[in-house]
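A single protein chain has been removed from this complex, and every other one stays in its place.
By written order: A and B. Residues from 1 in each chain.
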Amino acid sequence: MLEIKNLHAAVVGGKEILKGIDLTIRDGEIHALMGTNGAGKSTLSKVIVGDPSYEVTEGTITFNGADVLAMKTEERAHAGIFMSFQQPVEIPGVSMTNFMRAAVNARRKALGLEALKSTDFLKLMRDKRKLVDIDNKLVNRSVNEGFSGGEKKRNEIFQMAMLEPSFCILDETDSGLDVDALRIVAEGFNKLRKPDTSALVITHYQRLLDYIRPDIVHVLLDGRIVKTAGPELALQIEEQGFDWIKDETK
Amino acid sequence: MSSESQYIELYRECRSMIHQHSAPLMNALRDEAMADFEAQGFPSQKVERYKYTNVAEAFAPNYGVNLNRVNIPADTAEVFKCDVPNLSTNLLFVVNDKPLASSTRDGIYIGSLCDFAMQHPDVLQQHYAQLASTKADAINALNTALAQDGLLIFIPRNKRMEKTLQVVNLLRSGVDMLVNRRVLIIMEEGAEATLLFCDHAMDQVNFLTTQVCEIFCGNNSRLDMYELEETHTSCRRFSNLYIKVGTDCTVSHNNITLFNGETRNTTDVLLMGENSEVTLNGCVVADKNQRVDNNTLIDHQVPNCTSNELFKYVVDDSAVGAFAGRILVRPDAQKTSSQETNANLCASPTAHVYTQPMLEIYADDVKCSHGSTVGVLDASALFYMQQRGIPIDEARMLLKFAFAGQVIDAIRLEPLRDRLHYLIEKRFRGELNKCTGCALCK
Partner (left out) sequence: MANEFVKKVAEEKYKFGFTTDVHTEIIDKGLNEDVIRLISSKKGEPDWLLEFRLQAFRYWQTQTQPTWGHLRLPDIDYQAISYYADPTKKKDNAQSKEIDPELMKTFDKLGIPLEERLALSGTAVDAVMDSVSVKTTFKEKLSEKGIIFCSISEAVKKHPDLVRQYLGQVVPYRDNYFAALNSAVFSDGSFVYIPKNTRCPMELSTYFRINARNTGQFERTLIVCDEGSYVSYLEGCTAPMRDENQLHAAIVEIMVMDNAEVKYSTVQNWYPGDAEGKGGVLNLVTKRGLLKGANSKLSWTQVETGSAITWKYPSCVLQGDNSQAEFYSVAVTNNFQQADTGTKMIHIGKNTRSTIISKGISAGRSENSYRGLVRVGRKADNARNYSSCDSLLLGSLCGAHTFPYMDVQNNTATVEHEATTSKISEDQLLYCNQRGISTEEAVGLIVNGYAKEVLNKLPMEFAVEAQKLLSVSLEGTVG
């Protein structure tokens, strides 16, 4: 369970973006976070995973009872938090295999498990690759280097399969128009999802939510969650935009 | 006493001894070379090509010189570990300046320069000191005046060296020592060779090495050459390399510096024949107080040649990395294609990087570019890796390794490539402070 209480955060040395967020995501729940550009949706996701460009000025985040803010970025990952990046970075020269091996074994080490033997690791790669239907060619290249937008998304899902997180953040803020990318992420997530897997889906548009049915929809405006309701809220926003919510909160 | 005077006096006092233990052809050039040295003195740092290395300071201490050719034993079995595993090579040890063996097989001569000079004075005369001008460079002058032996590789017309030749340069001495080594490589038309030079220091004394290497690539020859320096922090190396390239050649040279004290590598390539392709690559991993200064010139004198240059530095602690690469395209060298890249990672607040790529172009129908960067590891890549659970140190290591990997991956000699991957990865993991092979490091 992810619990966020009164979270304030700012760009390091810059202005405050999150102005008191309260959010609880129980195991197995899917929450959608919607809002206008610049409302702070991506900031929230980056603060949860521990992007060093932001600093938390107030409030707490706990994950399954542990203090997330006291954990390093990688420790948060080991605890089961995974973010599917909006724009996955290219890392030239680092092969997918070495990259995944380092990630998988770091997690295993944190969980007190032995590092995987090379053959077992390669088998795992093979199995997961089939599961998410990613081309072998992509896995043999450097991380995300020269991948198309869709390939990058597929690679995110592949990594999700490898790391088996219990809480996923799907940041799809800007790819609202790229239906293909949305579908890849959504279908991949649905396939990998277990009954207790929870998720925070960030999007501008209802469209992504056609693929991933949220239990709860939040609207984030100017650093605060101003409205929380069931899936019908997303439909209403699709039809009417955000202005009526803005008016309501005035 | 100036840095120069001790060498001038040494030569004056020991002239006959030097002559006595060397070949007449080499002796014939000494007086003039010493006069050139006296006239120039060591280049100051105001001299453009020596901006980043203080030569006089390096040569100021009092080093011994083995002019009387006292035999220095080397237990080659002991150093054999330095060998690159899985590499099927012909192995030749050179102790200080003296090859331990000379051989002629299938017309290919590998061995002592002096011995070859006695047997084939005509061949030597046409090549020795023809590229390394004693007027233009004081190190050349000093080396030509003092060097008594060295390595000669002669590959006759259309002969191919079947196996990679691995030359292991061993520095051995009980006292601080100046070693003046000469290398001459003559590749006749159509010759082919792969050469790997490894520098090791076997004793914990101060070594100062001057190496002047002249390479003649005849038309349609192929040379793939690697120099790997794995000495220690008390070693200074001044290497001047000249490669003259004929028509239709493919030449690649790699300079890899992993362990050293202070290194200055000058690499000058003269493209004298059309349709040739030259690659100059280099990789430097430096920490503590290591200093590495690579200074290159690719001189396009004729049309239709291609040159590529890639140097990568990872500079940590208080190390200093310098790179200056000049591409000169002469008026007639139309259709030249030349690309130069120097990328540096400055990994500590006290490390220092200088980079100076230069294009000097006098022909209009050319494709030339250079790029140079000094930077830090990509923060977004680090974050991405951390989000996947990779600890920050591991993520940094992977990125550093990927950075240096670009040069290592271009090495065609697979066992060497694997060996360097292994050595560099260990180095970045902090698991290895010295090379494991040398007697010293055990």
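For this structure, a couple of remarks:
One rule holds in what follows: a residue touches a chain if its C-beta (ideal position, glycine included) is under 8 Å from a C-beta of that chain, and two chains touch if they have at least 3 such contacts.
All values derive from a computational prediction rather than experimental measurement.
Here the chain not displayed is in touch, across the complete complex, with B. For the options B:87, B:368, B:392 or B:410, the residue in contact with the chain missing from this view is B:368.
The hidden chain makes contact, of the residues B:29, B:72, B:100 or B:359, with B:359. Considering the whole complex, the residue from B:234, B:334 or B:380 that touches the absent chain is B:334. Looking at B:73, B:174 or B:349, the residue that reaches the missing chain in the full complex is B:349.
The chain not displayed touches chain B at residues 48, 331, 334, 344, 346-349, 351-376.
The rule we apply is simple: only the chains that are shown with their structure count from here on.
Note on chain placement: the centre of chain A and the centre of chain B lie 50 Å apart, centres being C-alpha means. In the complex of the two chains, the chain A residues touching chain B come out as 49-52, 72-74, 76-78, 82-83, 85, 88-94, 98-99, 102-103, 106-107, 110, 142-143, 159, 163. The touching residues of chain B, counted against chain A in their complex, run 378-381, 383-392, 394-395, 398-399, 401-403, 405-406.
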